[in-house]
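One protein chain is absent from this view; the other protein chains keep their places.
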Amino acid sequence: MTDLPLAAFLGLSAVLLGIGIFGILTRRNFILLLIAIEVAMNAAILNFVVFGAYWGGTPGYGLEGPSIAVVLVGLAATEVAVGLAIVLALNRLRGSINVAEATVLKL
Amino acid sequence: MTAIPWTVFVPELFLLGAALLIFLLDSVGFRWLEVFGGLATGGIVLALLAVLADLRFAPLAAFATVPANVVDAPWSQLGGSLVAVTSFGLVFQAIFLTSALLVSLSSLSRPTKEKGAAIFFGLLLFATLGMTLAALSADLIFLLLSIEITGISTYLLVGYTRRDPRGLEAAMKFYIIGALSAALSFFGASLLYAAYGTTSLYALGTTVVYLGHPPLDGATSIALLGYAFLIVGIGFKVTAVPFQAWAVDVYDGAPSDVSAFLAGGSKKVGLFGYFLVFLVPILFAGRLATAPPACPVGLCVTLHPDFGVPLQVIFGVMAIVTMTVGNVLALQQSEMKRMLAYSSISQAGYMLIGLAVATSPAIAGALLQIFAHVFMKAGAFLVVGAVAGLGIGSKIEDWKGVGLRYPYLGLSFAVMLLSLAGVPLTVGFVSKFVLFSAAVQAQGWFVWLAVAGLLNSALSVFYYARVLRVMYMERPEPRSAALPSGAVLGGSEPPLLALGGIGYGRAIAIGIAVVAIFAFGVYPQVVLSTFQNAANHLLQAL
Amino acid sequence: MILDLLAFLVLAVTAVVTALAALLVRELVHTIVWVALFFVSLAGFYFLVSAPFLGVLQLGVYAGAVTILLLFGVMVTRKRIFAREAATGLGPAPVALALLIVVVLATAASTIPSSTTQVHGYSVDALSAALFGTYGAWLLLLGLVMLPALAGAIYLVREGRE
Partner (left out) sequence: MSGTLSALFPWAFLVPLAPTLAFVIIGLFGRRMQRLEWGGWVAVGGAFVAMVLGVLIAVGEMLSPGTYSDRSVAWLTLPGNGTGAFPHGFSLVMGTLVDPLSAIMLIVVTVVGFLVMLFSIGYMHRDQGLPRYYAELSLFLASMLGLVLADNLLQFFLFWELVGVCSYFLIGFYYAKPSAASAAKEAFLVTRIGDVLFLLGIFIYFDLFATAGPGAGWAASGFLFVSHGAPFLAGVPVSNATLFTVAGLMMLGGAAGKSAQFPLDVWLPDAMEGPTTVSALIHAATMVAAGVYLLAVVSVFIGFTATDQLLIVAIGGFTTFWAASMALVHRDIKRVIAYSTVSQLGYMVLAVGAGFTMVGLYHLFTHAFFKALLFLAAGAVIHAVETQDLFKMGGLRKSMRITSIGFLIGALSLSGIPPFAGFFSKDDVLGSVYQAAQSHPAYWPFLILAYATVFMTAYYIFRAWFLAFSGDHPRDPTLPHAHEAPWTMTVPIVILSGLAIVAGLLAFVPQFGGLFRAGAGFLPTPGVPPTYTTTSLLLSGLSVGLGLTGILTAYVLWGNGRVFTLAESSAVQPIRRLLLERYYVKAGVDWFGLRVVYTVSRFLAFVDEYIIDGTVHGFERMFSELSTRARRVQSGVVLDYAAYVVVGLAIFLVFLYLVVPAFPALGGG
């Protein structure tokens, strides 16, 4: 049983989310975009773990958080796999994974 | 406590079974599109029948698998169950399955030699499975995960042609925005969990007293932010402005059948999510005013004194902006599929009116609009696919004379466009009529939603009429009139139906859509009363 | 107590720095290294808040599997592994936007009083019971996400011999 600044954890996850969003807005390499999305996703997972630990003190409750975290870790990995599949197919076709260059569909 | 029996999942089991069978057959080297398509269609039909039985439609009621006391049980009795059976959800399941049925029927007419038939139908089934599961959720994480099943399946569906750069580009865009939205919605869920220690949709919106433990201090503001994230994360599926931009490119780049599924089905799962997540906080203020909840142990902590109004403002503004942006952008569009995509965005705006007004008639109206949109928009995309299959270009101007040359397709498309524009005797008129009347009935600033909707309907007529004019009043360019020119000029009889070229599965799917547009336009009460019941029950159960 | 706080600070700084570095360095292979470190630092948090099971999971799935996947992606998509990314300018707008969101969130977070910072642990037994019992549906759904994802992903990357 430890004491930790919950507000600081929430702030940290906010910062991580901000970094993820920042990455999504500025990076053009599909793999970097994947990483940015993973960073944002980890911010959410961090919240679930930390607050799972906090709510864990309530009898009978508090196991939702870590359970969700477990599921989300798996989900994020799946998303990365799907993303990579799309990258590879795109790379095979266009020879580039710069997302800003794929603009056949517009207006 | 109401125990949820496993039979609740019978429709899902049909879908899953069909999907697994398809993957299994594929893995042993079986290649026969009709069999895969037949399996998928069969699974979807069985699931649809099961859902209709659970909705207790008269001829099927005897086969209901869900006990009557489980359907629409008050959520306070669910005891934190992740699953709830509401007639609202069942209605949505029926809508999802209908759009999947149209798409899978029409996909039976794909070229038989095409590779990837198994993966197409398998993914279609999984996407549908995700949506039907979402419609059962009583829990935020359950909802988001189900939506994610649909999401992942549809990213891959959009790109399943593999060698089509447009399809892959669409898949890439869809994936990026989708994954971003997923991250944002899970972050929002984590904030709500942080604030209240639960992800049960019911408990989140009411008081925490049911869970027997106090919320985090400062929970109100954190929960507010959590809801903001959820508006964004789920709004991506709804194609509400400003989360709409992906939709146009994706609908355009994806194969037409997939576009039909996205517009007809997967958009609706977002709307379902919106209703489920936000109705409770929106209604909460009114609930407090009329019947303050009993507070036995002094742990009744409310979210926010008046959490509903700001959310209603958000959704109201979003509705107006969405319909306007969709319509204005459609005006100058020269590509047929993109025009339909913009129109689909504007239709989402109409549907959001139901959420903003949040009265029972308005929700029923939104349901009718959602239901109607399946036939109008999915049908329209199927016609576009059929016309493209006949070798006609993707631009609106390429459709010159299509109405005369292909009477069946032309007439069907005309009916769908007229319904989208809201012409009487079509279901599109009825749904708008009900929705706008409900907004007027609610009075106050909601009336402006109806006014905006009416103005937008008027605006939308321009671009629908343009297509009709091109189809019926303009003659094709000489080069594209390589076909018997007499047919175009009215010299000889055009073929009566000319179904051969488009495939019977597709023709049947289009026919179903047209018949539904008329049937429910002439006699909407048969579904409207179901929708009204569903809306009433949802409001009572929550 | 102090030690915990110190650990938190160190880990927090590591997480932020590694995440930023991963997105900002111009060599993709370096990025992968930074990402791995980022995942590891997060695992550190999980140990810190008495969630060792999740820490292990994080190390295994993220720092292990996901990192390898990403590395694999980098390797397949470039001809020269150590090629540098073209520099992309840091426009003020994206930074400002991200900052705005962070500030709003942080302001809200600061309303949590320090009195509610106590953290409780739970046993892996209890967690597994919950994961496969009460919340089993979530795990089931995860499986339903993975199935089409894998089938579709394999189909997509398999070089069609047509």
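Chains: A, B and C, in written order; residue numbering restarts at 1 for each.
Note that in this section a contact is a pair of C-beta atoms (placed from the backbone, for glycine too) under 8 Å apart; a residue touches a chain by one contact, two chains touch by 3 or more.
Predicted model only: the values in this text are computed from it and were never measured.
Colleague: Using the whole complex, pick out the displayed chains that touch the missing one.
Modeller: The omitted chain makes contact with A, B, C across the full complex.
Colleague: Among B:138, B:177, B:201 or B:449, choose the residue that contacts the chain missing from this document, as touch is defined above.
Modeller: That would be B:177, which touches the missing chain.
Colleague: Considering the complete complex, identify which of B:4, B:231, B:254 or B:269 is in touch with the unshown chain.
Modeller: Going through B:4, B:231, B:254 or B:269 one by one, B:231 is the residue touching the chain not shown.
Colleague: Which listed residue (B:106, B:132, B:190 or B:359) would be found touching the missing chain in the intact complex?
Modeller: Considering the complete complex, B:359 is the one touching the chain left out.
Colleague: Please output the residues of chain C touching the missing chain, sorted low to high.
Modeller: Touch with the absent chain occurs at residues 93-94, 97-98, 100-101, 104-105, 107-108.
Colleague: Could you please point out the chain A residues that touch the chain left off the display?
Modeller: With respect to the unshown chain, the touching residues of chain A are 21, 24-26, 28, 99-100, 102-107.
Colleague: Which positions on chain B touch the chain that was left off?
Modeller: Contact residues on chain B toward the absent chain are 172-173, 176-177, 180-181, 184, 221, 224-225, 227-229, 231-232, 235-236, 242-243, 245-246, 248-249, 285, 304-310, 313-314, 325, 328-333, 359-361, 430, 433-434, 437-438, 440-443, 459, 493, 522-525, 528-529, 532.
Here, only the chains that are shown with their structure count from here on.
Colleague: Is the number of contacting C-beta pairs greater for A-B or for A-C?
Modeller: More contacting C-beta pairs are found at A-C.
Colleague: Using the average of all C-alpha atoms in each chain as its centre, how far is it in Å between chain B and chain C?
Modeller: About 32 Å, centre to centre.
Colleague: For chain A versus chain B, what separation do you get between their C-alpha means, in angstrom?
Modeller: Chain A and chain B have C-alpha centres separated by 26 Å.
Colleague: Quick one: chain A and chain C, Cα centre-to-centre, how many Å?
Modeller: 6
Colleague: For chain A, which residues are shared contacts with two or more other chains?
Modeller: Each of 6, 10, 17, 20, 30, 34, 45, 50, 52, 54, 62, 64, 68, 71, 75, 78-79, 82, 85-87, 89 in chain A touches at least two other chains.
Colleague: For chain B, jot down the residues that touch at least 2 other chains.
Modeller: In chain B, the residues touching two or more other chains are 141, 145, 148, 152, 155-156, 159, 162-163, 216, 222.
Colleague: Within their complex, state which residues of chain A touch chain C.
Modeller: Touch list, chain A to chain C: 1-12, 14-23, 25-32, 34-36, 38-39, 42, 45-46, 49-50, 52-54, 56-57, 62-64, 66-71, 73-82, 84-89, 91-92, 97.
Colleague: Sort out for me which residues of chain B touch chain A in the complex.
Modeller: So the residues of chain B in touch with chain A come to 141, 145, 148, 152, 155-156, 159, 162-163, 165-166, 168-173, 175-176, 179-180, 182-184, 186-187, 189-191, 193-194, 197-199, 211-213, 216, 222, 248-249, 252-253, 338.
Colleague: Across the complex, what residues on chain A touch chain B?
Modeller: Chain A residues touching chain B: 6, 10, 13, 17, 20, 24, 30, 33-34, 37, 40-41, 43-45, 47-48, 50-52, 54-55, 58, 61-62, 64-65, 68, 71-72, 75, 78-79, 82-83, 85-87, 89-90, 93-94, 99, 102-107.
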